[in-house]
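A single protein chain has been removed from this complex, and every other one stays in its place.
Order as written gives the chain letters A and B; numbering starts at 1 within each chain.
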Amino acid sequence: MTLGKQKKVGQIFSHILLAVIALSTLAPLVLLVINSFKSNSEIVDSPVALPTEWSLKYIISATEQINFFKSIWITFAITFISVLLLVMVSSLSAWVMVRSKSKLAVFMYLGFTAAMLIPFQSVMYPLLDIFEKLGLKNIPGLIIMYGGFGLSMSVFLYHGFIKSVPQSLEEAAIIDGANIFQMFFKVVFPLLKSITVTVVVINSMWIWNDYLLPFLVIGNREGVKTLTLELYFAKLTSGQYGNPWELIFPAVFVTIIPIVILYIFLQKYIVAGVVDGAVKQ
Amino acid sequence: MKKTKRILSLLLVAVMVFALASCGSKGSDNSKTSSTGSEASGAAEKPTATGDYDLYIFNTKGENADAMEAAGKAFGEEKGVTVKVFSLGSGTNSDDTLRTEMNSKNKPAIFSTMNSQALVEWVEGGFAMDHAKATNEEFKKLVSEIPEGFNLTDGTANYGVPYNVEGYGYIADTQMLSDLFGADKLDSFLAAFKTATYEEFEAMVHTLEAYIKEGTAGTVTLSGTDFATAAEKTGKATSLEGVFSVAGSEKWTYGDHFVNIAVDAVFANSKAASQATLADLEAGKGAFKAYAKALDLKTANATTERGPELINATTNGYDPSVANFANSKAIFLKQGNWAYENIKKANAEIADNLTFLPVKMPFTQDDIKVEGLTVDHMLESIPVFVPNYYVINDKVSDEEKELAQEFLVWLNTSEAGQKFVVEDMAFIPYNADPATTSAGYSLGDSIISYIADGKTLTNAYAGAPAGWSTDTFGQYMMENYVNKTEWTDADYDTIADYIISSWAEMANLS
Partner (left out) sequence: MDRYYRKKFLPLALPALILFFLVIIIPFVVGVIYSFTGWRGTYFAGGEHFWEAFVGFDNYIKAFKSKKFIDAFIYTLKFTLVAVIVINIVSLGMSLIATKLRHAASIYRTIYFLPNLLGGLALGYIWQFVYEIIFSKILFAKDGLISIPALVNMTQDNTKALFALVILFTWQMAGYMMIIYTTGLNNIPKDLPEAASIDGANAWQEFRHITVPMLMPSFTIVFFLTLSKCFMLLDQNVALTDGNFGTRMLAMQILRTTRDGSPPDYGLAQAQAVIFFVLIAVVSLIQVSITSKQEVEM
């Protein structure tokens, strides 16, 4: 009895503790929401109060300033194509690396893995220099860069997973006369579903939110900016030197809405993807 | 084997094409890159292949993007050529983008740079064209007539044509001054202020501070004339919270423009400053101490108490400081004519009543090291300087260089070109005749009146080592003094010594 009671008290205590942490996790986001409906002076003077009126004025004007409906489409297109490229290239190469078991394959795999330790800053300037000379300082170039930077991690994840996929099915397919592509896409790829989710989730998360690479590649070119770039430049230009909170809050708010909605619907996959990705390392 | 390769390359191509189609076409309508005169190119990310323009202008001022494009178009139509204008958004660091363009095949024929420090890169890299190499006679004449102080030089040759001139000082709202001292006294007050000594100015600040904080009426003496405050606060004076509105978190306000007044007392112009010796700098100690004293007075009598609060970017950044002034919470705001639009945005009704008053520092004649410069001139003048220069790129074709020269001549001398400069860009031309030019807005006209009176200073601080002013000295002031409540006499010495030592170190002087 007492043990059970003790346990119950423990449970309640744990709940209280975790709920407090959850509240402090959400607090800055709540702050973001309520301040998206206020004027600059109202934000600075009474930052934690509810807005005096729930007018969409600031949200609408922020949406216009960051060209929301255009930039979200650009960001989506970049993320989608980059991730597609990554999934295709890394799954194929990881698969053939695992299966061929040659020294070259092992060497390549080690190379890919070691490259995870190269910080972006040490390739940044030469990379831009080279892409400039190739005429690729534009969105296709950006996508290729994402393909390169996401490759190590993705190959690594696929490689670890494919090792545990039995080879017998593939042999049967070859005997049936399938060519290597048919075999890969019809037989192997469906088996990689769970790790593909991981690769998609991990890469989408950083590509969607990335700021530095688009900044260096696209910069302030009109009409091709991603969401994070629009946000950055909107802050820069509207308050030339200060913080235009009545723009920043609603702008950040609208940029995170799609992510949060997606997260709420797909959280099972996202969380599973993150865990698989981490644990497989 | 062949088949797989083909499929793969097809896949890659498909992906690329999709990327181009989905993003490129979407982006073109709103682009500020445009080729005028011929059919605009479709892709927005990059002006397409060579040869779709005859002259490429890279404009760093985002504020005049539209006007510059119109000017390029007008010039193109007049000459029957295609002009491409690229403008960056305002507030953007243009260096990275300009370097990108310089690395590409299609280099801009006219680009811009801010001062002689930024010029070094383009001279060293062989990009900036020496005016001695000019081929166009009219252009040679144009650049020979640029006033000495407005030249962009590396010490041996000249490279730049000024965009315009700007000026700064204490911005005051004349309606506020009328409410403080009586409308009938306004003109005599403004005249007396300009010639007043620093001691009179300092006493005035203290009197006004007491009037604002305690409501005690007083009398200020400027140039020997007495001006009594209204017994009770009336009109705009009722909302006052301090004498000065200070953007404490903006390092450049005291790291660039404010300290420049003291640097002006030591060096005649930025060229002289760039050739400073350690002895020159040490001789400037008196002037640098005067800077510290004047900054002390300003920040101690601001709308926000000096301390950590004053460097809070949220409450004491550029925008809040402009808003405080525009909403009559302070009498003076030390800023330039570029703040006009911001002030107007915050409170349109005061925009027409603005005027510049000189920034005063306690110099003695001994502190002033520039030959012929007097204490009186320093007290009465405001800095007027060139914020940006057009530079011609030596690495483009001779035809394009010739066209670039023609464009700059056209922009700065022809009636049509000047119309774009004065009306559409709202610039004060560097070669303006003060007798006939009107800026069309209060602060611009105020600058022109100082030019007409010959009461101007230079921007000598621009000759300091690159990265010294805002990022080294301004940062030092922000982190050690602007956030500190009490300043002592010893602090003045420390600040002056820091100016000398940090400058000397960065310029490799010993």
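Convention: a contact is a pair of C-beta atoms (placed from the backbone, for glycine too) under 8 Å apart; a residue touches a chain by one contact, two chains touch by 3 or more.
Fair warning: this is a prediction, and the values are worked out from it, not measured in the lab.
Colleague: Touching the hidden chain in the complete assembly: which of B:Phe127, B:Tyr254, B:Tyr340 or B:Phe420 does that?
Modeller: Residue touching the absent chain, from the options given: B:Phe127.
Colleague: Which is it among A:Ser41, A:Ser55, A:Ser164 or A:Gln267 that touches the chain not included here?
Modeller: Of the candidates A:Ser41, A:Ser55, A:Ser164 or A:Gln267, A:Gln267 is in touch with the missing chain.
Colleague: Touching the absent chain in the whole complex: find that residue among B:Glu77, B:Asp95, B:Asp187 or B:Asp489.
Modeller: B:Asp95
Colleague: Give me the chain A residues in contact with the hidden chain, please.
Modeller: The missing chain touches chain A at positions 10-11, 14-15, 17-19, 21-22, 24-26, 28-29, 31-32, 35, 44, 47-48, 88-90, 92-93, 95-97, 99-102, 104-105, 108, 111-112, 115, 117-127, 129-130, 144-145, 147-149, 151-152, 155, 167, 171, 174, 180, 205, 208-212, 228, 231-232, 235, 243, 245, 248-249, 252, 255-256, 259-260, 263, 267, 270-271, 274-275, 278-279, 281.
Colleague: Could I get the residues of chain B that touch the absent chain, sorted low to high?
Modeller: 1, 4-5, 8, 12, 93, 95, 99, 102-103, 117-118, 120-121, 124-127, 308, 311-315, 466-467, 471, 475, 478-479, 483
We adopt the following convention: only the chains that are shown with their structure count from here on.
Colleague: For chain A versus chain B, what separation do you get between their C-alpha means, in angstrom?
Modeller: Using C-alpha averages as centres, the distance is 40 Å.
Colleague: Enumerate the contact residues on chain B facing chain A in the complex.
Modeller: 3-4, 7, 11-12, 15-16, 18-20, 22-24, 26-33, 43-46, 62, 88-92, 96-97, 100, 103-104, 247, 250, 252, 313-315, 317-320, 342
Colleague: Hey, which residues of chain A end up touching chain B in the complex?
Modeller: 40, 44, 67, 70, 73-74, 77-78, 81, 84-85, 88, 128-129, 132-133, 135, 137-140, 143, 179-181, 216, 218-224, 233, 236-237, 239-245
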